[in-house]
Each structure stands twice: as C-alpha cells, then as structure tokens.
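One protein chain omitted, others in place.
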Amino acid sequence: MKIQNMPKVLFDVGSTYFKVYEEGQISHYFRDFTIPIYQDLKNKCHKTIESHTPEEIWICSSANGGLSTLIIGSSHSFSLKYTVNTAFNSGINIIDTMLYSDIDTANPPIEKIDVVIITGGIDGVKDIFDSRLFEYLKKVTYNHIVYAGSKDNIEYLSNHIENLVILDNILDNRLKINEKALKQYLTDLYQKDIMAREDIKPLYQITANQIYPTPYIVNLSLPYISESLDVADPFIVIDIGGATTDIHYSTDLINDNITGEGGYDRLVFKKLGVYKSRESLIFTAKRNEYVYELLNYLGVTEDIFDSNSKEAVKFLMQLAIFLVLYKVSRHHGEYIELKLDILNSVVLTGGISKVLSEEDAVIIVKFFYKKLLNFHNTPDIVIDRNYEIWTYGMKHLHKKDKT
Amino acid sequence: MSIFQREREIITRNEFVDNFDFIEIEEFIKSADKNLFISHHFKYSNKMLVQPRGGFPTYEKVFKLYEEFLQAGVDVLPLTIDSNTRLNDYATAGKMLALSEEDDVDMLNGYPLINHGYRTTRKMMTHFNKPVSLRHGTPDARLLVEMALASGIFEIEGGPITYLLPYSKNFPLDKAFLYWKYVEKLCALYSTYNEPINRESFGPLSATLQPPVIVIVIQLIEMLLSLEEGVKSFSVSFSQSGSMIQDIVTANVLMKMAHRYATEFGYGDADIHLVYHQWMGAFPYNKEYSDALITASTVIASMVKADKIITKTRNEAFGIPTKEANARAVASVQYTLKTLKGLPVVKDEEEEEHLETMVKDIMEAVFNDSADTLWRKVFNSIKNGIIEIPFSPHIINANEVITARDPDGNIRIYERGKLPISDRCFEYEKSQIKIEKGSSVVEKIIKDIGIML
Partner (left out) sequence: MRVVTGVVGNDVHVVANRLIEISLKERGFDVYNLGVNTYLEEFLDALIETDAELLLISSLNGEAEGWCRNLKALKSKYNFRSNPLFVIGGNLGVGEMDPDALIPKFKAYGFDLVYHQKDLNESLDEVEEVLKQRIEV
C-alpha cells in the first residue's frame, strides 16, 4: 500500500499553456516558448512552488504531445477492441491498428511509433504469429514493443523480437477484458517518456509524485464532474485541441460487450484539430454531405475555409463539433456508435472554451440534432470556461493510488 | 441549488418532455389523496393486497383495464411500461403509440409513460384513486420515475441489480447503480411531502431456479441501497419457488434479516413489507390447470404472510392476457384469500438456520470488499462472482452457479461457483439433489424448470 500526500497544488502542463490550481483558484499562463518549460513555470509560479513541498505538488502533462501506438491483434471483437479501448483510456493519442490476418497487405506506418502492442489469443492458443510478423516489424520504427496476448506464444515471440516486454494477456479465459497490466504499463511509459524529454524532465525537481498523462486524468475526472458543473449522465466531453480532438463518453452510450468499470471511455480523432490539422479538418468537412446546408445555416460562404480571421477560427471549431458528433452518430460506421438520442449533456473543453460563446455552441449542436435526429431540443451544453475538469481527477489521485 | 436538483433539471429537460413543473408537482403530491399511496394501505389494511400485472399502449385501453380491475375488487393497480421506454428510446415509443392510437392495434407491450406525459396520466390516476405500482425493467429510470411520481404513481418497482441482470446483456452495471441512486433520492424527497413513496425490489430475478440465498442477498442489498438514500417504505419480494416449505423458510429468513440489517445500519424507522409473486416460470397450456396453480400460489402467499400478492392469469402461456382474463384472476385470488381462515403456523428451524448462515456468509463477503461505498462493494462482488444470478444474460454475471431441485421441490445449489458459502452448507445443499442414474444434470434441470407444465 502506497500512502500518498494530499495534493495542495496541481499543475497541468500543456504544449501551449499551463494551468495552476491552488486553494480553489485556477490560473492560466501562456507558455513562453523562448525558455524551457521548467524555467517558465518557475518564473511564473515561483511563490506557489517555493511555499510547497514536492510531496504536495502534483503534475499532469500533455506537453510531450502524447504517445503513438501500433496495435497488432487477431480479431476485431476481442483482442483489438480491448487493446484500443485500454490504450485510449490510458491517454494514448494516436492509435494505428492492424488485424493480423491482413498482414500481407497492410502498410506499416511511416511515422515513428512510441510503442507497438502485440496481442491475440486466450492462454493456451499457440502459433497465432509467424515469421511474417518479424518481417513486418522490420519495416516499422518504434521505441518500445510489448506483448499482451496468449502465454503460449511468449517464448516464440521473445526469441525473435528484441526487448519485447511481456504483460498479462488482455483476454482472460472467458474472453473478457483484463486491462490492468497494459494500463499500468502505458501510463508508466508515458511518465518515462516525459522524464526523458529534456525540457520536461526538470519538472521532477518540483514534484515528488508521478507525472500523469492529462487525458488519463481527464478521464478520471468525469465521475466527479457534476459536483462542479451542471452536467448529467450520460454525457460526452469534447476536447478540441490544436492537433487532435478528444472525446470522452459515458459507457452507457455505447452498445458494447466490454466490462470496464471507469464509467467513461475515451476516443481520439487525430485529424480534427483546428490549428495543426486544420487542412484535414477542412478536407473532411468538404466531403460531408451536410456541409453546404451547414454553411448556409451559419450564414457564411465557402471562402471562410481559406480565411484566417477570428470568425474563421470560430467557424472551424463549430465545424469540428459537428464532425465529431457526426462521426460518432449512427450515420457513420467508421468509428464507434454512440446513442446520441439519450445524451443529457455535452461538455466542451480545451481551446474551444476560450473562443466559442454559449450561443455559438448551441447553434451548431442544434443543427446536428435537427438534421440528423430530427430533434427540436438538444442536450444541455456546458462550456468548461475555467478549464477545470482535469483538477477533479487530480484531487482524487492520491485516493486511487491507495488501493 | 443542490447537485441533485441540478441533475433533475437536466434530466427533465428533454425532447419528449413538455415543461416539467417542479413546483406544481410538489403541490400535487403534498395534497394528494392518501388512497394513492400504497404505504398508507400497508399501514391500515388488514388483508393481503392484491395486484395484477398489465399495461397497454393507449390511455383509453389502460382506462378500460383499470375499470375492469376495479370491478374485480383490485387493491393495487399496475402500470407496466413498454420495452422501448425501458431502453430510453422515446422516439420509437412515440411512433408506435401513434400507430396504436390510429389503428386500434397494440404496437407496444406497455404504456409509454414519457410520451403520454404526467399531466395526462395523472388524470387517470386521480380518477381511480387507487394505489398504482410502476412495473418496468429500466436500468436508467430517472426520467420515468420523475414522470411516474408526478402522475400520482407512488410505488416504484425495480433496482439496479434486479432490473438489470435479468434483462440486459451489456448495460454497464456501475451506471445502473448511479441511476438508481437518483431514483432512491427522488423517492426519499417526495416521501417527505405526504405519505412515504414505496420502493419495491424485484425478487423473481430471472424466474428460473433462483436459489433463495441469492434472492435474499439481493433483496437485502437493494433494500439497504434504498434506505441509505432516505426511503422510508420498502418491499422485499420473491416468487413462488415450487416448494411451499422453501417459500416459508425464505419469507421468514428474508423478513428477519431485512429488519436486522435495516436496524443495524440505522434505518430501523423504515417500514418493510413482503411481496409474493405467483409462479413466474412457464405456465401450463391448460387453462384449468393454470387456475389451479394460481389458487395454490395464493394459499402459499397466505402461508408466508405476504403483505401483497402479484397475480398471474390463466392465459399466461398464451401471451399478453385480455383485460377480462386479468380481472377474473384478481377476483379469484380475492375469493381464495377470503376462504383461507385459520392457517397453521409452519416452520422449519433447521432450514432457516442453514439459509441464514449462507446469507450471512455472502453479506459478510460483500461488506468486506475494500470499496468505500456500498454500491461499489456490491458492484465488485458481482464482478468477482460473489453474487451471481442463474440464467442472467448479462456479460458481468459469472455464470458458474448451477441449481436443481431436491425430491421435495426445494431449489438447491449444485455448483456454487464463487459464492462464498461454507463447505458445510454447500455439501448439505448438494447432497439433497438426487440425479437418477443415466440421467444428465441438464436433463434434471430441464425437468426442474418445467415442474408446473
């Protein structure tokens, strides 16, 4: 049993700004990119840091941009699904998947992968993988590789894959999910990744606690959200950032056979950001069947796609909200399907909460519900103006670690 | 405004809800006639209350059904909700209701309460001025229960376990606990306005060879979860097992333990009632036999001293009964009750002690879970198989326990799975089951399920 200290000061260190929570107050600071994060933090919050012990300071961060994974699994309904679910909930941002039976035709990812996860089979199942896997892996560049599949392949895989980390099988002997070991591994890996980054590493001088992935913390925060915001289950949280869009959803919105227990699952749309992935956002929007009606409805013309005005940024955010809802609705099979008709609340957070007014958000959600569900009303919309959701989870971390 | 009230505002602001007026509803409940409250009848009635099952899609049909029931001498009216509403799919329920109203064909298997709304429904409830019981099977019944209470329906059946494990494959159990917590809080709040709102757990579970120990444990847990939120009137229930003595033993242990745990947890002021369900398994196709089975059930209900009996009909094997058949069953049960005077007191103390030991073993294991709230302890216990329901479709259910009947018809445990009952108790249970040579366990179970055919 690990007895933790009561957190007194919380930091969320992001890539564009950082937030500090102290005595019920949240302050935000834009990053000064000319100096290292640690220096920046010390300059801006030296009083706070100096007046607390490292034990009292807790930090979460997404400043490393998140980790990327490639998941290789043997079936969509079991090993792949469980592993993707676990990876997203552990704070992984970029997930590529490959069904092992597609190995002859699959293209290895071009970008360097932080961690490759191989999974498949219940214990007792042998010979799932063959030499094609090793040939394929030669074409992938990665930092870490782990195996969370049938015990009976461990020896074979270990003999052929260097530095293969072995974890408990993600499938238990009833074909149910067993995610603990993988979740632990991925959050630890995140921490190691942060510790290895020159600019972030010094943060460990001010905290004695583990630095957690921000998305993982946001996920932990959701059971406590209604204590502070007017939000009722089932709800979704849409976190629109510069590069990616995160969505967290109540597990009763999905009809899926996963026996998780956090109450909320997470999913990331990697190409729906409003800055870094602006191009792909626009590309996706232009191909959407509702785009012209939407432009018309918002009273803007197609020129707005090429504009850099304040109005254009606002529009892109509205577009991102629409596309996220569209992609999780039953009109679109590519991602998971959420029962949006029973949704009670939509929470908007991230950069969006600085730009969009309540009204801007309501307008776009209304359009979606009218067009796609033929509803006159929408779920309640709440904007996390203070960007405080992450603090709820941070405050409970020390309790969680006790068990 | 409290967190709870804020949640209520969001829940009741819905595409299918027409202006939910909290203040008006509060006034309605404060001034509602005592006759609408079953808790009031429990207090002052000196007979077993008789309640049938039933519900139709349209207002008119439910109205006619209630008229029929009243003529038959009903004590408590049922309102059964359709299956779309149970899944919170109010859009489909609305479409099907419209079709049912147009063509006079029932396109729903119950009353879509959300679509009818509380203003309309309340008219019917106050017109008949009888206590009404809400029967549904909904994991997220927050809006439904808001609507029911606003309509003057002051008994709510169900619970996070009993309305989930027998019905759903994958609705997340942790969410069900939280949604039912809301229901309990709401019932507790409204109980302060007038007579208490009665909550009733659904003891029949999957209605197939349910061992009494599991039924009792789940009844006790749902009772505690409800009293914990401030509910003051609660009914535990179970259904006819197939053995009269087993039903008597179950009733005695259930009531004894319910009072004991309620007091131990500091809710000694709550009223606890016993509800008996007539045979919930497969009915014979012969209607005279069905009548006989219903009469036998009524006798057992009297022997176990139930406060309320929930009736079946002679049409059970043929689908949803007509209002006439349903009313006939009510009249017949009332008549049987009238004839049952001077019943003997029967007891089997050894069996009671044996059952009580098993119940305590499981309850102890639940309480010993490391979680900090009761619902989370129970959630973990179900996830670990410390509690499971035979024949549940839910993915979280352990599916290891096997039950069968002993030669007297008592349901016994053949495989205990991870139920934390002692070796001594388990060996006793198992040794009672006699399987004929050359017969398989499954053949035995099939026979034991179909004993009333």
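We call the chains A and B, going by the order they appear; numbering starts again at 1 in every chain.
FYI, a contact is a pair of C-beta atoms (placed from the backbone, for glycine too) under 8 Å apart; a residue touches a chain by one contact, two chains touch by 3 or more.
All of these numbers come straight from a predicted model, not from anything done at the bench.
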- Out of B:32, B:327 or B:402, only one touches the absent chain, namely B:402
- Note on the structure: Contacting the left-out chain: of A:16, A:77 or A:296, that is A:77
- Task: Would you mind spotting which of A:127, A:155 or A:302 touches the chain that isn't drawn?
- Result: A:127
- Note on the structure: Answer key for B:208, B:226 or B:381 versus the chain not shown reads B:208
- For the full complex, which residue in A:175, A:195, A:208 or A:282 touches the chain that was left out? A:175
- Task: May I ask you to list the residues on chain A that touch the chain which is not drawn?
- Result: 74-79, 101, 120-122, 124-128, 171, 174-175, 257
- Given the full complex, what residues of chain B touch the hidden partner chain? 169, 206, 208, 390-393, 395, 399, 402, 440-443, 445-446, 449
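Please note the rule applied: only the chains that are shown with their structure count from here on.
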- Per the touch rule, the chain B residues reaching chain A in their complex are 3, 6-7, 9-11, 13-15, 88-89, 91, 139-140, 169-172, 174-175, 178-179, 370, 379, 383, 395-396
- What residues on chain A touch chain B, complex-wise? 176, 226-227, 230-234, 250-252, 255-261, 263, 341-342, 344-345, 373, 375-377, 380, 403
